[in-house]
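Here the complex is missing one protein chain, while the rest keep their positions.
The letters A and B name the chains in turn, as written, and every chain counts its residues from 1.
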Amino acid sequence: MSSRASYLASASALAEACAGLLDRVRAQTPLVQCLTNHVASGFTANVLLAVGAAPAMVDIPGEAGVFARIASGVLVNLGTLAAGQPEAMREAAAAAREAGRPWVLDPVAVGVLPVRTALAAELLERRPAVVRGNASEILAVAGAGPGGRGVDAAASVDAAASAAARLAGRTGGVVAVSGPIDLITDGAAVARVANGHALLTRVTGAGCALGAVMAAFAGVAADPFLAATAASVVFGIAGERAAARASAPGSFAAGLLDALAEVHPAEVAAQARVETA
Amino acid sequence: MSSRASYLASASALAEACAGLLDRVRAQTPLVQCLTNHVASGFTANVLLAVGAAPAMVDIPGEAGVFARIASGVLVNLGTLAAGQPEAMREAAAAAREAGRPWVLDPVAVGVLPVRTALAAELLERRPAVVRGNASEILAVAGAGPGGRGVDAAASVDAAASAAARLAGRTGGVVAVSGPIDLITDGAAVARVANGHALLTRVTGAGCALGAVMAAFAGVAADPFLAATAASVVFGIAGERAAARASAPGSFAAGLLDALAEVHPAEVAAQARVETA
Partner (left out) sequence: MSSRASYLASASALAEACAGLLDRVRAQTPLVQCLTNHVASGFTANVLLAVGAAPAMVDIPGEAGVFARIASGVLVNLGTLAAGQPEAMREAAAAAREAGRPWVLDPVAVGVLPVRTALAAELLERRPAVVRGNASEILAVAGAGPGGRGVDAAASVDAAASAAARLAGRTGGVVAVSGPIDLITDGAAVARVANGHALLTRVTGAGCALGAVMAAFAGVAADPFLAATAASVVFGIAGERAAARASAPGSFAAGLLDALAEVHPAEVAAQARVETA
């Protein structure tokens, strides 16, 4: 794609493209359907509203597929699989795939836990535009590791790089590995995002919400590689901005929402710490 | 009703009546049962605690009906219909109706989505004291429109006025249409509430929480028309107060809870922007 070639030409071109995508999210207010865990659902919806998207948590059988056809993007997060949710996730992923809507798979704690591990394997066949997880989760989904203990990332991002590339090859989409430095790959191109702050690991559902932001950005972008990269950059910069004003997790969480609403595309272009390879 | 005649006599009489009802909520701590979506449940409970009510999220079959008989008011919100919740909602609505407890129906995203649309039609037969929704939802419930996309309000409040009046005629209760100016009607009297702030649309579950506040006010009021109006006024004033101190959604949400706890009935009487027709 020529547009991808242009923003992969340099780090500053990629930073500009991320900024442009934030602008587009705010102009178009993508409708993001979330099938997600009950722990993070409220925070996730607030993150989407803050960044400029419209959340809709439609997650039951008989409705999830209907809605996926009209959503701009869809998040499927396996954190807590309430009764009925797996069926709704199958519906949503299939409908999104059929309707050509991008969907994001977040395989929380896959590897250790049998129900979600089987479901993740099945959902991968529906070819998510983005798979987002920590290194342990990506290794487990790719069949290259035992998974972590819950939301921890025991493995390092670099250790997951080749598994991520292989997994992207299988889905035909993008794989995003979250960590101190996020890695995004489609199997060929690689972006590394250094934005972020350690306090993000002290707010429950921060990673889950990032997956939803990726779905929002994918809903207005032609290229999920750029969408996942821009979401990581914007979320990370908001985290840095919140950490500049709050040093403890309660006020940081509120400040993160504030920062997501306030951050200007020009600041994104200037503050993005992103590299391509 | 002579009391209604008295507070419909003038805008200031209605404002005074709203203030008096807030006072009564704080004195009586109504017990509000919520059967609501997993996205808004925590925030809704916090809103109820802040305003002076006692939340109880009893939402499973075998318990919902038992509890509805002892609750002061009941909220049934169709936002996410987890497995078992529809049955629990039927129980609660039937028990509330039988025991003479006021209950509030919030038909989130009805119209677009088939499961909740059928359930809303069925629950309406249990004659909710209040139906609360945005214009698109009220039009859809009244059979006069296709519904919106999730929690958005594509249609305008005025466009829903006559559908709201018809719907109130059917239920024998009150219909409240939320928007930049809220409209409350029982099919004859109409109140319009101009209090509120745009930041309320950037906090997930704000509308859902307003429905719960209506159930709290209905739990201490003889007249659901006054209850729905007072809840809209108090919630809107709290939003204005929070917006005076916070300009972004994270700190606004915390400030909204603060304001609901701090707002004094005398301020409600002075700051209410309400009209009757």
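List of remarks:
Note that in this section contacts are C-beta pairs under 8 Å (C-beta built on N, C-alpha and C of every residue); 3 or more make two chains touch, one makes a residue touch a chain.
Fair warning: this is a prediction, and the values are worked out from it, not measured in the lab.
Between the chain not shown and the residues B:9, B:66 or B:118, the one that touches is B:66.
Contact with the omitted chain, checked across A:94, A:112, A:144 or A:159, is made by A:112.
Summary of contacts with the chain left out: across B:199, B:256 or B:274, the touching residue is B:256.
The missing chain lies against chain A, touching residues 37-43, 79-84, 109, 112-116, 149-152, 201-205, 246, 248-251, 253-254. Although one chain is hidden here, its contacts on chain B can still be listed: residues 31, 38, 41-42, 45-46, 49-50, 54-60, 62-63, 66-67, 70, 82-84, 253-259, 261-262.
Here, only the chains that are shown with their structure count from here on.
Chain A and chain B, compared by their mean Cα positions, are separated by 34 Å.
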